[in-house]
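Yeah, one chain of the complex is gone here, protein chain that is, but the others are all in their spots.
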Amino acid sequence: MIEIFQYEFMQRAFLAGILIAILASVSGTFIVLKRYSMISETLAHSALVGVAVALVLEYNPLWVAVVVSVLSAWLIEYLRSEFSLYSDAILAILLSGSLAIAVIIVSLGGEFNNSLFSYLFGSILSVSNENIMTIFSFGIVALALLLVFAKEFYFIAYDEEVAQISGIKVKLLNYLLVSIVAIIIALSIRVIGTLLIGALMVIPTVAALQFRVGFLHTSLLSMVFAISSVILGMTFSFYFSLPSGATIVLCVLSIFIFSLIFNKK
Amino acid sequence: MIEIFQYEFMQRAFLAGILIAILASVSGTFIVLKRYSMISETLAHSALVGVAVALVLEYNPLWVAVVVSVLSAWLIEYLRSEFSLYSDAILAILLSGSLAIAVIIVSLGGEFNNSLFSYLFGSILSVSNENIMTIFSFGIVALALLLVFAKEFYFIAYDEEVAQISGIKVKLLNYLLVSIVAIIIALSIRVIGTLLIGALMVIPTVAALQFRVGFLHTSLLSMVFAISSVILGMTFSFYFSLPSGATIVLCVLSIFIFSLIFNKK
Amino acid sequence: MPLRFKIPIFDVKNLNFIVNGQKILSNISLEIFHSEYIAIIGPNGGGKTTLVRMLLGLEKPTNGSVKIFGKKIKNFKDWNKIGFVPQRAAQVDQNFPATALDIVKMGRISKRKLFSSESEEDIQAVNDAMIKMDILDLKEKMVGTLSGGQRQRVMIARALASQPEILILDEPNTGVDTVSQNRFYALLSKLNKEDKITIVFITHDIGVIADDIGRLFTINQKATICNNPKEALSCEDMSALYGISAHLVHNHKHEH
Amino acid sequence: MPLRFKIPIFDVKNLNFIVNGQKILSNISLEIFHSEYIAIIGPNGGGKTTLVRMLLGLEKPTNGSVKIFGKKIKNFKDWNKIGFVPQRAAQVDQNFPATALDIVKMGRISKRKLFSSESEEDIQAVNDAMIKMDILDLKEKMVGTLSGGQRQRVMIARALASQPEILILDEPNTGVDTVSQNRFYALLSKLNKEDKITIVFITHDIGVIADDIGRLFTINQKATICNNPKEALSCEDMSALYGISAHLVHNHKHEH
Partner (left out) sequence: DKKSVKNSSKKTVIVSTFVLFDIAKYISKDTFELVKIIPNGVDIHTYEPSPKMMAKLEMSDLLIYSGAGLEPWLSSFNFKARAVGIGDFIKLRTLDKKSDEHSHHNHQCSHSAIDPHFWLDIENMKRATDIITYEFITLEPKNKELYLKNRDDYFTMLINLDKLYKKRLASCDLDMIITNHNAFSYLSSRYNFHVKSLLGLSPDNESSPKDIIRIINDVNNFNAPVVFYENFQSDKAMKSLATQTNVKIDSLHTLGNVTKDEANKNVSYNDIMLENLEKISEALVCH
């Protein structure tokens, strides 16, 4: 086997990277269309509130972070749908709010043995088998839900009111979508870091949108872009000794730039 | 004089806070309307690239950060106007891209004596007279430009093409606006932190929008909200020993929640 | 006469809608029955769109009740019996990744059972709808690049593809060219007469369809219901509605 | 005859527009002169909007040239002579903080000198425009809450407020109620006749204004220019344009 696969941590990194690339790109299409592109930033900061709470109460930070992220995602969806605010503004507001609350909890609760912010930085190279199992078992469920309701999500992204009149359970599906995304993000940040999950959700989709093809092809393209960036990025980072996450992001960024130039009219 | 003003640092903090509240809320109205709500997050991360470059080349981090932020803002505007991408997606992409580049510079350029990220955290309590002078002298110019071209910015936010046909220099003004915003952000993050500047740009405006009044009143309301949050937040943080930045954010957040409830139909 | 003819499809009682102290709709009561063809007219801001949105539960009335098939809106489930083309249907985000075909296919989504894929029937219905609106050649075009009128036709085709029993159209053909408009009016008339589809049609172009429609609602805060549309279109009534002297039917210059 | 009458306001030569290998506009040449009233018609997707956008430099032609007042578009500076109502003008973000008055005032912004505030003249022009479009009572309403037709009227008022020499309207009155439409047609005719304003008007409602207009351009990929509109509106020409038998002028049912 070639050198790159002779290390177990590299095998795990490839596996986890591809899993997350699939999950992120499939959910990312809807996220971008709903103007939720920054949701991973916001939910990452909400997760910090969860971590802070967990540290104060001495719970398991991961699961509290997942719960707080999902609650925050519901709040985002609630504000968007009930008050018809700009979705990007809601994300900005919740990001600031979460961070402020986290900072205040830290200042009141004191005592952490761990930098709160280190929670936001994962490394795809230190993924454990356990991590992969968690992502895999959740990922299958998430992917199944995303695919079964893909057409509905698509219709909703296109026009919520018409979708509702057509008998689609818009509210339920909206909450379902943000919940899935929140769980994907909360599970991923500790494993691969906010940077990577955010980039894999948004950039492949935006790159695919440049080709101006229908929905199905856009989704497929975006998945192809995400997976190839992971593979290319990991390979480059291996042979040129670069940080893996950042290298993957640069790869997906290059694909994006290429898509822009290629499709410039 | 009351206790809170007996300390010079509190006087400086109030002064700087109110200055930045005015600047942020006036520019924030256009930022929110152009769906650039997350621009402070993105530009803060672009500033990190500047800081990393400055540290490697041994330049002054502040000014390199300002330059890189402005360049990044131009890139955002270029991508939005030339490729008509979603503005929130562009911000997400540039945020990821900047962070990845910063991480790679750090990994290639060797060592930094402290967390690069500490650049993103300022404290309004340690503002120096020099900081205030910088903000003030730049702020006057920025404010003057924003007010002179307010109507034009407003028209452009409403409909770019029609504004252009009406003889408004849309391109020039768009670049001017993002440049002003980029400089405000780059100067502010080191002084008061990304958290605070981001919150003061977006939340007061969104709160003001809930009142559904015309442009002038929306701008005024948003300024009132921003300034009062600074004053309230500083006061609370003083008497309850809370971190000032986070407390100000919680205040402006409360005003936002109040606006939502008050205007719920 | 079967029983369903007795239960009105829409049953509106004493509907009021007040926003910021301003009365938008005032004490509206009306019933719409199966296989009726109803036109709604009224001046801009008269409340036509608001009324239709309330019929569909998209807006909550200040007071009064709306029933669909005898059920309260929140208990109504059979939404796929209803096809709706909203007034602002053609507002499409330029970047949205959808071809005209993708959009028309959306009309079938709610018909589809979970896990089942596209059936022959789906494909047939989509195709028929596209032929009816004459947009087969736009199939593969991205909606973002369509002209205003082309887009409007795609939206109507989406509603037709769902093969609804009730078709609710809020000025669907604004911006559609004259020839296509006439064809569309003929199509509506045919759907109503042959397929017994109930049609609720908001339009300003009442003159053209006066022969086809069964009843006419004029909405200007209050509702007036005319069972004989031609009669209602006399100048006297219209001037009351629009506030000035109006010639609705005979308002076009023409040569003979 | 003053010199300005000799230089065409718009001078289009051999304009072609090709997207993705598809010809949208093919070899269009035309001139528009001062104080003309020109109507542009054509089927949906014919290229009317595209042509107008090229006249205004919003879209770049694949080849061919457009001159305004004898200047290339990029050298043209006097934009505030032009009032434009785009086809999708009424697409307004629900949250945008603007009253109807705010929008109409936008028409004055480019007239204003740097640092100067609102003049008497500005206020007068805004008021006049609102009266003309009959929207004075909507002054303080947020555009997001206006009805479709009300909003369209606000957009037209914004263009009128700028007191342009040239008014370019891309289906501005779709969704405007019948009575207001007729009033609007009369207004256009008056602006053209009395104030010598040049008007370029894309519409599907050609029958109604046939008497007012000077020349008619029919655009369906290629352009046909008729100097005598009434003549052009015979069935033969139209059927060539729309591809089927068409009655443009006399297509409305009516009673006599």
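So that you can tell them apart, the chains are marked A, B, C and D in the order they are listed, and the count of residues begins at 1 in each.
Quick note on the criterion: a residue touches a chain if its C-beta (ideal position, glycine included) is under 8 Å from a C-beta of that chain, and two chains touch if they have at least 3 such contacts.
From a predicted model like this one, the values you see are computed outputs, not experimental measurements.
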Query raised in the report: Looking at B:S123, B:S228 or B:S254, which residue reaches the missing chain?
Result: B:S123
Requested in this report: Would you indicate which residue among A:L23, A:V106, A:A142 or A:I156 is in contact with the undisplayed chain?
Outcome: A:V106
Report task. Write the list of chain B residues that the hidden chain touches. Result -> 7-10, 12-13, 55-56, 58, 103, 106-107, 109-119, 121-123, 125-131, 191, 193, 234, 237-238, 241-246
Query raised in the report: Touching the missing chain, which residues of chain A?
Result: 4, 7-10, 13, 103, 106-107, 110-119, 121-123, 125-128, 190, 193, 234, 237-238, 240-247
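Here is the rule we go by: only the chains that are shown with their structure count from here on.
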Requested in this report: Quickly list, by label, the chains bordering both chain B and chain D.
Outcome: A, C
Query - Chain separated most widely from chain D, comparing mean CA positions - result: A
Query - Inter-chain centre distance, chain C versus chain D - centres from mean C-alpha coordinates, in Å - result: 28
Report task. Would you give the residues of chain B that are in contact with at least 2 other chains, written as numbers and ranges? Result -> 85-86, 209
Query - Multi-partner residues of chain D (each touching 2 or more other chains) - result: 19, 95, 145
Query raised in the report: Drawing the touching chains as a network, do you get a line, a ring, a star, a complete graph or other?
Result: complete
Report task. Show which residues of chain B lie in contact with chain A when the two form their complex. Result -> 32, 35-38, 40-41, 79, 83, 85-89, 91-93, 95-97, 99-101, 103-104, 107-108, 117, 195, 198-199, 202-203, 205-206, 209-210, 242-243, 245-247, 249-250, 253, 256, 260, 264
Query - Residue ranges of chain D in contact with chain B within the complex - result: 56, 58, 77-80, 82, 84, 86, 89, 93, 95-99, 101-103, 106-107, 109-110, 112, 114-115, 140, 142, 144-145, 158, 162
Query raised in the report: Along chain A, where are the residues that touch chain D in the complex?
Result: 84-86, 265
